[in-house]
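Complex shown without one protein chain; remaining protein chains in place.
Let's look at subunit A:
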Amino acid sequence: MKILTGNDLPTGAVVWWTGRDWSLHVEDAADVDEQGEAIARAEEGARRVNGPYVIDATATPEGPRPAHIKDRIRALGPTVRTDLTLKPADPNAGSWVI
């Protein structure tokens, strides 16, 4: 599957396209198929996102898992500061990244 990500313009937070809006959580990401570039242009033009780009991901029961480690780290947070990640209490979060 292909999913769309970028950064929130005023805060810089990593965000994921849900099909209708942007979410902080990668598990909310929708499969954009071939529509990613068009959605990215429209959303960037409307200043709802900064620097959007399409990435490959794998569909899993827990939600999309980005194909590249860089995007998995973007999705979760720094692996060396789990207290600052989106799932600080999840002991399996680190293995999800690696």
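FYI, a residue touches a chain if its C-beta (ideal position, glycine included) is under 8 Å from a C-beta of that chain, and two chains touch if they have at least 3 such contacts; residues count from 1.
In this text, contacts and distances are computed from a predicted model.
Enquirer: If you had to name the missing chain as UniProt does, which of "Nitrite/sulfite reductase", "Ectoine/hydroxyectoine ABC transporter permease subunit EhuC", "Cobalamin (Vitamin B12)-binding domain protein" or "Cytochrome P450" would it be?
Expert: Not shown, but named in UniProt as "Nitrite/sulfite reductase".
Enquirer: Write down which of A:M1, A:I39 or A:A67 is the residue touching the left-out chain.
Expert: In the full complex, the listed residue that touches the missing chain is A:A67.
Enquirer: What does the interface between subunit A and the hidden chain look like in terms of residue numbers?
Expert: 7, 9-14, 44, 47, 50-51, 67-70, 73-74, 77-81, 84
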